[in-house]
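Reviewing the structure listed below.
Removed: one protein chain of the complex. Kept in place: all other protein chains.
Chain lettering (A and B) follows the sequence in which the chains are written, and residue indices restart at 1 in each chain.
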Amino acid sequence: MIAIDFSDKRPINEQIIAKVIDLAAKGFLPPGSPLPSVRSLATELSINPNTVQKAYAELERLGVIVSVRGRGSIIAENNEPLRNIQVEKLHAGLREAVEAARHLGMSCDEVCGEIRDIFDGGGDRK
Amino acid sequence: MTSKTSSSEFGKLTMHRFRQLTWLITLWSAALFFILPVLQSMQLGLLMPNKSSHLSKDGVNLLLADENYLVLAGALVTGIIAACVVQAFMNSKNQNDLWLSLPVRREKLFAVNLTAGAMAVLIPLTAAYILASVMTVLTPDAAALFDFSAVLMGYLRAVGLFAVAYAITTLWCVLSGRTIIAVLCTLFTPAIGSATAGLAVLLVLMQFKTFYYTQQTMKILIELCPFAPFFATSIADKLITTMEIVWAAVAVILLLLSVRLFQKRSPEKAGDALVYSKALPIVKYPLVFLSTALGWVFFKLITSETGWAIFGAIAIGLCVFCLVNVLEKFDFRNILHHWWKFIATAAVFGLCIGILILDPLSYDTRLPAREKITEAKVYQLTINGIDLNPSSNFQQTIKDPEIIDSLYNLSQFVVGREEYLSYNTSFGYRNDPSDIPFSDISNAYGSKHLLYTVDYNGFIRQYSAFISDDQEKLLVAIFSNPKVIMKTNGAYTYTADEIELMTIEFSNISMSYTVKDTVATGPENNGAVGDVIYALRSGALTTTAEKLENAHLLCVLHIKGEDGKTVRVPVYDFYEKTRNIWLWPVIENHMLKTDPALIESIRVERLYDNFSQTVTDSTQIAELAPALITYMDTDYNPLISTENDYTVTVTYKDDSVSYPRLCDQQLPDWLKN
Partner (left out) sequence: MIKTEKLTKRFGDCTAVNAVSTEMHEGAVFGLIGSNGAGKSTFLRMLAGVLKPDSGTLSIDGEDVWENPTVKSRCFFIPDEPYFFKNATPETVKDFYAIFYPKFDRAQFDKIISVFELPPKKRLSEFSKGMRKQIMIIAAVASNCDYLFCDETFDGLDPVARQAVKGIFAAGMVDRKLTPVIASHNLRELEDICDRIGLLHKGGILFEQELDAMKLGIHKVQCAFSSPKTKADFSDAAGFEVIKFTARGVVVTMTVKGTRESVLERVNGLAPLFAELLPLSLEEIFISETEVCGYDIKDILF
């Protein structure tokens, strides 16, 4: 499930972190589900186990995963940190979108209109 | 690691290396199989049987024992090859990466390789020997003749030779980063041992006519060659056997040295000609020096001319110099870079040779002043094998001034300028006369040979050379003091009334003297024969127009023959008769005891008519005794001959036996048929 894009210039541990967060957010890794062990992920992806270790350490620091004795790392039951991260991402995305709209000369209302349409399921504008 | 683990590691690694040598083992075993069992079975008549032959002790044993030359050669060659193969890893950077990164101590690695190589050669050798021996023992006729100890010695000799070759090659492999150089050095090592010393001696011999030298020296020099003693075994010689043991011990020491050096060897030097580059000049320049000397000797030998010798020295020295540099760096382009080093080496060598030729200390021609000589000892003095020593044994000190004069004249002659004496070769043939019969030499060179060793108050000169007939006459004339005369055993007698005329001939004129009652009467200095001769030699002649200071003297006796005819016999012209005589039997027989009181019986046989008679009666013995002579006596006394067909056996009262000849002129009547 966790795949690395080697042509991506981002450090591998960042990619792992992003991927885990992504999978957890989308529900592919529900809370309580175990993550692959450092060993198995490292051997599967043929990467440095220390990299995996660092990624897992960061994920734990962020609160996305917890390590349980005897079971390795699992997605945290408390999904609040995850949620916070996703919200943060959303904020950043929104900020970027708003800036872009501003550059295009769109008004706040126009932007909100777009947002409303998307929520309603319209999607693409003609 | 426990010691058990490390020893099994040693064993496993040795077996691994051993298995790598399969090709060598196969080739060697095949060769050995042919050399020993097959050839031995031919010797025994098992293969290609020859019905009429019977087995001799030699035939059964020699192939395995004293004359196992093929085996020895094989042991030598495989020793060199095996060492190169197992040690080649040191000279390859790739192999170094493998072997030196393993958790094995270097000594162990080295020991493993040594063991594997030795096993590869020794196991087939032992097997072949056992097979051949068993075969011999099982053959009915041969079993009794089988000489176990000789065969064992032959086997040990092959092992020893292998050990020496193996050790030397191993050492060179450690010292050199290139296998080819190691092999070349190994092959050159025998030369290093003996040739260096031998060449030095040779050079000095060539230059100095009077350099003291014996066969023993040459023998020792040859024994310095590591491989020579093992091949020289059919000559049973204690020196040779000792040298074999010495070289085997040296082999062990060399192997230990190799281990030590290997430990110190830097792996990155693989590929360099000499690993310990500080030693390079020590090896390089003596090598060039040696080959320059070789070049000199070689050309001088062939052409007898100094000019060619110089050319040879320069040419060969230059070639070897370039070769050495090329091998060292494997770079042909750099030859000219070393020209200054070569010039320096050549200059040094030229200086040495120059000193040798110029002889600044007059080593060659130095003689003490005649006035200072009060006594002399003559260790040997022979012309063409005939002993002319004025002393009865070499311990005797001569004080007679006349004899010393003669000796001194001879010495001056010898150390004088070269044109007085010509050589058949460019330097005299040096041999210890006790080793080789001179008849051999004289047959080979068809000329006469002078050998003398004289000691003037501690100043020793030895000299040996071939001389022409004229020179021989000259020498004899110089030396012909009547008191310095050949020894005889009494069969040589002539009475004054048998001498009709004594002619004293000089090289340019002839003077005749009449001799009566040992008194000579003639144009000069009448008196006793000896005195006349002496006076004439000393240049006291006054009647002739020409000065006889440098006159050559020959004394000729005209003897009244039996049948009244005159026989002209030069007193000193006995050399003709000695050409075909063996020295040793002659000398032995010359100790002939002819005292009738000592003789028990004399048996005389004549082959052509089966006549034989044994004389035991003391009267008859006393009659026959004077006729007992040796060949040597006929040489000394031209008046006697032994042309008869009698074979004589003399048995003495002390049970000793001798086999003299009978003198024609002294045969008792009852023998004359």
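Basically, a residue touches a chain if its C-beta (ideal position, glycine included) is under 8 Å from a C-beta of that chain, and two chains touch if they have at least 3 such contacts.
Everything numeric here is computed off the predicted structure, so don't read it as measured data.
Contact with the omitted chain, checked across A:43, A:84 or A:107, is made by A:43.
Which of B:102, B:156 or B:344 touches the hidden chain is settled by the complete complex: it is B:102.
Mapped onto chain B, contacts with the missing chain fall at residues 1, 5, 9, 12-13, 16, 20, 92, 94-98, 100-106, 266-268. Although one chain is not drawn, its touching partners on chain A can still be listed: residues 6, 8-13, 38-39, 42-51, 54, 99, 103.
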